[in-house]
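Have a look at the structure that comes next, please.
Only one protein chain is missing; all other protein chains are in place.
Right, chain A next:
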Amino acid sequence: MAGPERPPPPRDSVEWEGRSLLKALVKKSALRGEQVHVLGCEVSEEEFREGFDSNINSRLVYHDLFRDPLSWSKPGKALPGGPLEALRALDKRTVSGPATIALDSLSWLLHHLPCPTLCQTLHALSRQDSCPGDTPPGEQVRVLGLLHEELHGPGPLGALSSLAQTEVTLSGMMGQASAQILCRRPRQRPTHQTQWFSILPDFSLELQAEPPLESQPRSDPHTPSVDPTTHLTFNLHLSKKEREAKDSLTLPFQFSSEKQQALLRPGLGQATSHIFYEPDAYDDLDQEDPDDDLDV
């Protein structure tokens, strides 16, 4: 991936975690000979360094905000000044040579610092104010920040996005991780691309082609398909004669022309309908037409 000067926050979610990608990017920077400063808020130094070989670990400076970030312990093991000072101090440390600052995580910082303060500090950290002529390209600082998307509202997310030159959102399909990369360069249209990748146990980043759509979980082809109509206690099959009789049957509510004729002209062969009525002892048979007195 191209090296950005401004902070790209890899956005992750509970399902597709981003720390492995952050560690892979940290490893890449270290292998390029850069010094890497990690502000660790969410995991211990031991856990962050796990999986890196000694070559990478020697280039990695871990600023521990995990053990006692809020100065609750006595005696205090906290970094002086709390989270904000720790963040600002990173600016002063990266004086010589190109460097990468990894923030693990931006979510933690966003929960504990006011959003405007955090944005201003990040802005200062990535030295956007310096004119291109002032700072030689080798001295530029790359800032990587890990952000847990589901923990924040659209406001803070938008604010951090606007600071970033590159945004990497992690997701995946069928066990394969992918990254949606949004690149914003000054005076250019933002570019969007999707990159499938996997991270090896030693935190090397392996880019991959898109997985073929056919690799959906398919039913085992060796299982013979079972006919569900066998072993039934009732008969579901029709013999040829039965099938013919069924097909030639007219349904009662199907109004064909023959039916229409039959209804309009009762044929000679048809019996007219008779009503047979046996009056009870209590019946009151009135032969008068009940509608006689209607003046219609």
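The criterion applied here is as follows: contacts are C-beta pairs under 8 Å (C-beta built on N, C-alpha and C of every residue); 3 or more make two chains touch, one makes a residue touch a chain; residues count from 1.
By definition in this document, contacts and distances are computed from a predicted model.
Asker: What name does the UniProt record list for the absent chain among "Origin recognition complex subunit 3", "GATA amidotransferase", "Nucleoporin NDC1" or "Elongator acetyltransferase complex subunit 6"?
Answerer: Matching "Origin recognition complex subunit 3", "GATA amidotransferase", "Nucleoporin NDC1" or "Elongator acetyltransferase complex subunit 6" to the record, the invisible chain is "Elongator acetyltransferase complex subunit 6".
Asker: Looking at A:E50, A:E85 or A:E242, which makes contact with the chain not pictured?
Answerer: Hidden-chain contact among the options goes to A:E50.
Asker: Taking the entire complex into account, which one of A:T117, A:Q176 or A:S256 touches the absent chain?
Answerer: Considering the complete complex, A:Q176 is the one touching the chain left out.
Asker: Among A:R11, A:K28, A:H63 or A:H148, choose the residue that contacts the chain missing from this document, as touch is defined above.
Answerer: A:H148
Asker: Which parts of chain A are in contact with the chain that was left out?
Answerer: So the residues of chain A touching the missing chain come out as 14-17, 19-20, 23, 42, 44, 46-47, 50-51, 66-70, 72, 107, 111-112, 148, 150-151, 153, 172, 174-177, 198-201, 203.
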